[in-house]
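Missing here: one protein chain of the complex. Every other protein chain is in place.
Labels for the chains are A, B, C, D and E, by order of writing; each one numbers its residues from 1.
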Amino acid sequence: MRPSGRAPDEMRTISIEPNFTRHAEGSVLIGFGDTRVLVTASIEERIPPWLRGKGEGWVTAEYGMLPRATHTRSQREAAKGKQSGRTQEIQRLIGRSLRAVTDLKLLGERQITLDCDVIQADGGTRTAAISGAWVALRIATNKLLAAGLLEKDPILTQVAAVSCGIYQGNPVLDLDYDEDSAADADANFVLLADGKIAEAQATAEGATYDEEGLLRLLRLARIGCNQIFAAQLKAIG
Amino acid sequence: MRPSGRAPDEMRTISIEPNFTRHAEGSVLIGFGDTRVLVTASIEERIPPWLRGKGEGWVTAEYGMLPRATHTRSQREAAKGKQSGRTQEIQRLIGRSLRAVTDLKLLGERQITLDCDVIQADGGTRTAAISGAWVALRIATNKLLAAGLLEKDPILTQVAAVSCGIYQGNPVLDLDYDEDSAADADANFVLLADGKIAEAQATAEGATYDEEGLLRLLRLARIGCNQIFAAQLKAIG
Amino acid sequence: MRPSGRAPDEMRTISIEPNFTRHAEGSVLIGFGDTRVLVTASIEERIPPWLRGKGEGWVTAEYGMLPRATHTRSQREAAKGKQSGRTQEIQRLIGRSLRAVTDLKLLGERQITLDCDVIQADGGTRTAAISGAWVALRIATNKLLAAGLLEKDPILTQVAAVSCGIYQGNPVLDLDYDEDSAADADANFVLLADGKIAEAQATAEGATYDEEGLLRLLRLARIGCNQIFAAQLKAIG
Amino acid sequence: MRPSGRAPDEMRTISIEPNFTRHAEGSVLIGFGDTRVLVTASIEERIPPWLRGKGEGWVTAEYGMLPRATHTRSQREAAKGKQSGRTQEIQRLIGRSLRAVTDLKLLGERQITLDCDVIQADGGTRTAAISGAWVALRIATNKLLAAGLLEKDPILTQVAAVSCGIYQGNPVLDLDYDEDSAADADANFVLLADGKIAEAQATAEGATYDEEGLLRLLRLARIGCNQIFAAQLKAIG
Amino acid sequence: MRPSGRAPDEMRTISIEPNFTRHAEGSVLIGFGDTRVLVTASIEERIPPWLRGKGEGWVTAEYGMLPRATHTRSQREAAKGKQSGRTQEIQRLIGRSLRAVTDLKLLGERQITLDCDVIQADGGTRTAAISGAWVALRIATNKLLAAGLLEKDPILTQVAAVSCGIYQGNPVLDLDYDEDSAADADANFVLLADGKIAEAQATAEGATYDEEGLLRLLRLARIGCNQIFAAQLKAIG
Partner (left out) sequence: MRPSGRAPDEMRTISIEPNFTRHAEGSVLIGFGDTRVLVTASIEERIPPWLRGKGEGWVTAEYGMLPRATHTRSQREAAKGKQSGRTQEIQRLIGRSLRAVTDLKLLGERQITLDCDVIQADGGTRTAAISGAWVALRIATNKLLAAGLLEKDPILTQVAAVSCGIYQGNPVLDLDYDEDSAADADANFVLLADGKIAEAQATAEGATYDEEGLLRLLRLARIGCNQIFAAQLKAIG
């Protein structure tokens, strides 16, 4: 039995509120249950130095957590003077995931930065961030298309992510904090709407797992992502 | 004529949404027009080293701005590896302002940290932060009182803050971004509900000002703070 | 009764020794009683990147305190690897104060940096720094005028600063360390010789104050600054 | 055809030179082809603060790359003043992998740090590091057992890691630099000698992959790790 | 011919002004010609962690240069966020030099920090710093003796330092900036009043030197240090 009473393959409520803030070219507040992440997409007409002259654009991400998004207050990274290894690992994952569905040549010589800031954390913040970032990216890209700044749509398909894990011996979908902190294995899958996989990461925590376990987690993730894909489409209208 | 069409002594709409997030002992989303600041109050049963053994508590604040709270994206302070001088100046001001209405002896040997994170910026973020921080502090302190952890209320009175400035030669209340970036003088007042002043800061930008100008700004601030005091009381019910 | 025996409106001895060091375009050792600050003005024929192409110059300031300027040794900021919030707040104030009396268009595309280093501290270091910085700026600008590098004088008027505070219930002028550490309210005023105000900052420490108190502090500051203006003129001959 | 002429399921030559340096409790120079990583295991009779009083030990890792381990010189992280996100991600992975085969309670209140320094890089540095770290950890733990400082062996089984990828449409084992920089997908598997999985990470680079692709990569990894397990046993005699 | 017209074995004017500032236990403004360094000695009744329990004290030094001590302004190290390699090298040298004449056991469990801040630079700042630091240390230690906090004098003898160099083929004493920037070889000697050597450092700049050259520089240094020893004694009365 899961602490939340959910079925093993049951997602938490997915909420997506587009245009949550005014200034960004794309913005969304996404919720997976009590986890809430604000994602903004910022378009800049410049690219990183190492891309210059290649006729391509770039999509990148940054991730942060407000100090009291968590059960107990954690120190502000700006005050500590550096981003933790965890933060850097997550923002690299988000960037890769969004680039997996973007044709950077079609994007042209511009950069889109996806800022993912966790307002409230209850497990699955990185997967909510990726899922919300696609919506923010979609909204921002639609503006470029509407303004005639892009001729062809650089977004190839949808991308979403969800966590799965082995909790008390059972594979379960979309771990909340109570499950996450006690799971034997913890996985994050980044899946595409065309059926492909962009990223699979499965980590043994208390107990190692086997090939069969990995496959069962992947199949749960597909169930969850299909629901997120539907919610993404509904959010952008 | 103000860009927004407001009268010289007219505040923007004040919105205060208490309990915006779940984990913090106190939390509020405050808005002055399009400026929106999330403030959380975190209670910790420990005090800074230099206070140990004095039987007193501490109230402090941190301030941050999400990278795309602003019209154009600014670099994330955690990524730059340090907080700007502006950030540090603001968080010192917020902390002082809240301590001005707190009896630290009555608070006992605990620390309350007010995290003020700007979700959307349109001028007046520091004054909205102070005004919201009082509500978050009030909610958190009420929990301590309700739990019997405090015998007497350490909050002496209400505190609120508002900006004023001289715009095109005229003193005006509660500058938005358009006014703030063009004002001749820019002031922030931190006022108490008992009529006292906790902090007055008035800075000449394009043109210097005189004693008469300073007084007119202070009187506008009193008008604005009285409205904020009412909104604070309404928010905490 | 003030610890020093001074009258409430009595400044400490103001000493200004121009040309204290050789290399800087302008240099001064200023003393307010035992507080001694070395200020140098350095002219550089370059401007910050964000000013390029506007035909304007820039005046900025940096502030530091020698580790043993104070009663007990404080850690060297260069060794700690960052400037404190207090240091940054002060150097921003000094820069704004000097820009308030400088026509940046007349200055042309050059930068003048005012380095204010506290040799010995006894209260009022930031106000001594501002008052001394004007002399260093004046000397440096005179050299530019004498060399024909400037056609018109960019310095509009004199600027000086002094601290005031409410000590044991009484408004007093030019707080020394003993008064500063015990004052109920602490204010710094940056005033111009033409009667205008560049900056007013009044902070409640132990007790809040009211409008009448603010005005009385401002009037004391005017008394003190008038004496500093006279000492500045005498120092530059 | 692979650039090296290897078969799809063919590892590069695995070389393991134990006791490469003198001072560390365990030390090994491991090579996967031209990739060479020096791993040392350091035992310290202290544990991180957050573990105190739990009667458990800790195994952790640090990773570095000599500036000219790579084809062109990269900047020294100590000179830059921070470890890159990639470095932190790798050292977190190494630490987790070794903890997956260590009973931390049996280890007792001591910490073993595995320093993995890349002397020469040609793809697969993190997997060589994990595979070599097990040998260093085994040697160091054997010394604790021989000295009677441990009663029971805390090492549960062997752990090894290898990279796989989809290169020109074909799943291949143990990518070298030429393959790695051109692969469509890049995976790292951390496997246990008992058949379990400690970590699976598969990332789409140029092209996404599917469930079948993921399984084929996993099976290649099992082939490679079995060879590494044999080499590890041979190295420790 | 030296640019200053000095004879090869002629020092610049040595000036030592003791008690230049009020708060430090020892303080001195030392000048070698136009080079001026403010040195303060701060006594703290605590020792570094690695010395605890050994019954010994510690003498250490920090070095800094005001941004406009030099001909052109250099960036403030506190603003850059780190001390340069040169700064660290110099402060390590100063600390070693003073420890060479201090019996750390007689000093007892306390630390004396010598802060050497260059007010004006014209070559030889590190040697002036060492020479002045001895005076500050002497004054501070005398206070400890006078207060009965020390039974026996821990200062064993005098220490002083001077630079020498090979300028246009000729060995010369006490290089000023013009000579220093053009010298073929540049040496710093730290000598003791009892005839011993604490430190010799001789570096080829434009041209290498030989054993004979090294000896001639050392003999010049002895001439210079004897004059400094006399000036030190005169300064402390």
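Going forward, a contact is a pair of C-beta atoms (placed from the backbone, for glycine too) under 8 Å apart; a residue touches a chain by one contact, two chains touch by 3 or more.
Computed from a predicted structure; not experimentally measured.
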item: Partners of the unshown chain among those that are drawn; value: D, E
item: Which of D:Q83, D:T141 or D:Q232 contacts the chain that the document leaves out; value: D:Q83
item: Of E:S15, E:S74, E:Q88 or E:N226, the residue in touch with the unshown chain; value: E:Q88
item: Selected residue (touches chain absent from view) among E:R46, E:H71 or E:K196; value: E:K196
item: Chain E residues touching the omitted chain (full complex); value: 82-86, 88-89, 91-92, 96, 100, 192, 194-204, 208-211, 213-215, 218
item: Touch residues of chain D, complete complex, unshown partner; value: 21-24, 27, 34, 36, 38, 40, 42, 44, 62, 64, 66-73, 76-83, 87, 113, 115, 117, 119-121
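Throughout what follows, only the chains that are shown with their structure count from here on.
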item: Each chain counted as touching chain A and chain E at once; value: none
item: Chain whose mean Cα position lies farthest from chain E; value: A
item: Chain at maximum distance from chain D, centres defined as averaged CA atoms; value: C
item: CA centroid of chain C to CA centroid of chain E, Å; value: 33
item: Averaged-CA centre spacing for the pair chain C and chain B, given as whole angstrom; value: 28
item: Shared interface positions of chain E, touching two or more other chains; value: 81-82
item: Overall pattern in which the protein chains touch one another (line/ring/star/complete/other); value: line
item: Chains that touch, pairwise; value: A-B, A-D, B-C, C-E
